[in-house]
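Please find one structure pasted underneath; my questions will follow.
Note that one protein chain is taken out, while the other chains of the complex remain in position.
For reference, chains read A and B in written order, and residue numbers begin at 1 within each chain.
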């Protein structure tokens, strides 16, 4: 199966656009499904618009849902890091996109965005697998 | 790859059952996976029961999580529309279902539901792709 690993550095950016990296992977492929996966327990993949403030609106929503100052049982890492471990239950690290003649099927405003409120680990990997049709 | 586009009109209905449309697409196919996708930045797909009030319970939960009267950075559209852009991070516009002999594999009470609290855009498209097994 055609696959690739993309190495990313998030640092303090908690929303990172990875659309171009995924599109580069599928560019020389035909029709099929592309599976995107983060092998991490504190990050997720979202399809959202970027550039009009939505990424910060999302961060605020995450802070409301999973406040960093709540007491978490998970006690490793920096204060409040426990909430980063809850996030992938709601923003999954697994995502499937369709590919037509090598092109990712996406709406005009949709970007593939790595959501990573975890400040403790800036090194991230995105795993891509392509399953061709027929 | 076998694909189809379903045109939908949501209007003020924020939960729209699309199960029959998806089932019609897969009916003449064999075994495989069906990829469902909304090319929109303010809608998602959920697998929930309909008809016992869950759709309104979900709307209430969304209103609690992402209140329309919160201040959003995203400032286009009608008041509170910014929250519609956050929704797809939690209710993904991408969904995969298994298909056996043309039949969608679903539980008795599960329906495929387009979740769309966005009142600004009543015209929606659902993109379907079928990947056959072997």
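The rule is short, and it goes like this: contacts are C-beta pairs under 8 Å (C-beta built on N, C-alpha and C of every residue); 3 or more make two chains touch, one makes a residue touch a chain.
Remember, it's a predicted structure, so these values are computed and weren't measured experimentally.
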Absent-chain contact - pick from B:5, B:20, B:57 or B:120: B:57
Positions on subunit B contacted by the hidden chain, ascending: 31-33, 44, 46-49, 52-54, 56-58, 60-61, 64-65, 90-92, 95-98, 100, 105-110, 115, 131, 133-134
In subunit A, positions touching the absent partner: 1-3, 33, 35, 37-41, 65-66, 70, 72-76, 82-83, 85-86, 88-90, 92-94, 96, 127, 129, 131-132
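One rule holds for everything that comes next: only the chains that are shown with their structure count from here on.
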Where subunit A and subunit B are represented by their mean Cα positions, the distance between them in whole Å: 20
